[in-house]
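Let me begin by handing over the structure; questions about it come next.
The complex is shown incomplete by one protein chain, all other protein chains being positioned as in the whole.
When the chains are written out, they are named A and B in that same order, and each has its own residue count from 1.
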């Protein structure tokens, strides 16, 4: 079973919680046990699992990543000017593997699954979902 | 097949080798071939695969991560004060997928699987293990 999620983003750096979209799809297709891979089909946007409670974490998270990989860098050669977004994507990962048990994602109390936009705003970002049942 | 490992940590930053715990469980349940996902159920502790020989690597590893994501940061807004731990977790990853062949993890000579505590000490940290046989 597989599916592509489509997402519009509205700022350069943005974390969008996709946990419930994934869980609704798992319910729709009736998966009980296994894993689901959520994979960004982009090189300037990734997937991570992090805090779903205090929104300040997202603000801090994106600002800190921007300090480690600043957008402007005089030595960058990539003409598109978005080298920092490529680094951020490989740092958080382009994809995550999530465990499914009893029809639900196995996540801790404070964990959510995030699509991480690092070169937005963009229309129609794609996340490919693939289930392996067990 | 799935199982939750429970771990107590005893410092703020700590790497704990969980390779043999995973391998013992694989032997107990008799898995021969497939993959196992080891997933931290926390947003301030992750999983990585790295050097199992010289303990100085762990010391350097945790100190270097702390330089990149310092604990104190005057711009952080997250009231809990552990923003750095959230960044470190997404950097190493909340989970890793490990290959199983002939009943054993497929790891290089120097590779071990580590639970990475970034906001300890804590009691009862949880790592969820899930096997997909092939």
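Things worth noting here:
Keep in mind that, in the parts below, contacts are C-beta pairs under 8 Å (C-beta built on N, C-alpha and C of every residue); 3 or more make two chains touch, one makes a residue touch a chain.
Here the structure is a predicted model, which means the values were calculated and not measured.
Residue-wise, the contact with the chain that is not shown comes from B:134, picked out of B:4, B:20, B:104 or B:134. Hidden from this view is one chain, which touches chain A at 1-2, 37, 39-43, 68-69, 73, 75-80, 83-84, 86-87, 89-91, 93-95, 97, 126, 128, 130-133.
Annotation for chain B: contacts to the undisplayed chain at residues 34-35, 48-51, 54, 56-57, 59-61, 63-65, 68, 91-93, 96-99, 101, 106-111, 132, 134.
Following the convention adopted for this analysis, only the chains that are shown with their structure count from here on.
Centre-to-centre separation between chain A and chain B, using Cα means, comes to 20 Å.
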